[in-house]
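Only a single protein chain was left out; the remaining protein chains are all shown in position.
Moving on, here comes chain A:
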Amino acid sequence: MELQAVLMAAGGGSRMMDLTYNTPKPLLPVGNKPLIWYPLNLLERAGFEEVMVITTKEVQKALSTEQRLKLDVKMKLDVVCIPEEADMGTADALRHIQQKIKTDILVVSCDLITDVALHEVVDLFRAHNATLSMLMSKVHEFTETVPGQKGKKKTGEQRDFVGVDSTGKRLLFMANEADLEDGLVIRKSIMRKHPKMHIKTGLLDAHLYCLKRSVVDFLVDNKSISSLRGELVPYLVRKQFTKALGSQRDDEHTDQNLKRKDANASLEILSSSKDEALLQLACERSCWNDHRGDMSEAYHGGQLRCYAHIMEDGTCYRVNTLAAYVEANRVAPKLFEEPPVHPSAVISERSLVGGDSIIGAFCQIADKTSIKRSTIGTSTTVKEKVKVTNSIIMNGITIEEGCNIQGSVICNNAVIGRGADLKYCLVGSGQRIEAEAERTNEVIVGSDQLMEI
């Protein structure tokens, strides 16, 4: 078997607590499908037959019991629970399932919505025998107004500085703005080997990684690494250019050296012990080099290689903030070919449902309503004379007559009272908006869910 897929669905959605305090992030509806459906669909279209899903008990229960969340995937899902109290990072989660990992792995995050051709990422991994291959995309500017946003838009998260070589495929440098205090420091050894480096800041890390099996074994030995994105990836990118400690010494004792605790050497040795004599011979005899102009052989003789595929066009979103969530709801319907109006929805003839709106199953849309550019979830009741524009209405919601909802996000099981006027609001789960309320640019959540500072 070549690759095993691992889907990380245990994240808390810490940057959009208003949405996720009641619904776990993997189950948030985007275009009326749970968020976890999108990476699963991506893997299924690529041809995977089995996926290991790492998630919390809550999500596992929801996936197996609730009918509404019928996922529609034909793959075999192996759901592994991690205890919520443990506060595990993504690398810790990989360590947890280390026994099940028998080959190289493809790690995907549950909040990734993309239509990338997966073979581009995996081909880099295969062809160059890389240790890490990841997907990145140009950051799209969010055009939709975000409900509940007060004042000017924040500058956003701190940028990532990504350095690639002149072909645009090999990763040379990766650091987050937060870690760079005085300035960007680049080692001389990198500049000597790759004199031409492009440093990009407008890239989004899609959190899709192909990792070699030896990296998982390395993680088991090094328990201090707890996050893939934050710690392991920058470590691997840096390690490409450090001097090989172990390889100069006896190559015959590679098996004994596997037990060594030395973190530096073990990764090199684990990845080079697989190289057989024939492969070496083929590399020597091949007249190919990945760079030119200096005297060194292909890849500068380095065993560790990190590659990135940067998507120029196409959709790629990571739904980890409210703005991204709203944007994704706009874009996601283009990714699947189901009809926008579910056949079981009851829509009265005198209502106006725009072509770019999505109506979920078992909805009831009454007369004289107007629904434009919106997403209505399952089992939602919309009474007469309601105007819904540019909004996301989740499941099980009741909207009484005469409401006007614009640019808002209404979470599960909320009730919007008669005549309410909501502009750019975020209504939390199970909330009731009293009749004739007029709210603009507010986040309405229960008192027990107010932000902990």
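Following the convention adopted for this analysis, contacts are C-beta pairs under 8 Å (C-beta built on N, C-alpha and C of every residue); 3 or more make two chains touch, one makes a residue touch a chain; residues count from 1.
Here, contacts and distances are computed from a predicted model.
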item: Omitted chain, identified by the protein name its UniProt record gives, among "Translation initiation factor eIF2B subunit delta", "N-acetyltransferase domain-containing protein", "GATOR2 complex protein WDR24" or "Globin domain-containing protein"; value: "Translation initiation factor eIF2B subunit delta"
item: Full-complex contact with the absent chain, from A:Ile54, A:Leu118, A:Ile225 or A:Cys403; value: A:Leu118
item: Listed residues A:Leu3, A:Val139 or A:Leu335, member touching the removed chain; value: A:Leu3
item: Where the missing chain touches chain A, by residue; value: 1-4, 46-49, 106, 117-119, 122-123, 126-129, 276, 278-279, 281-289, 292, 295
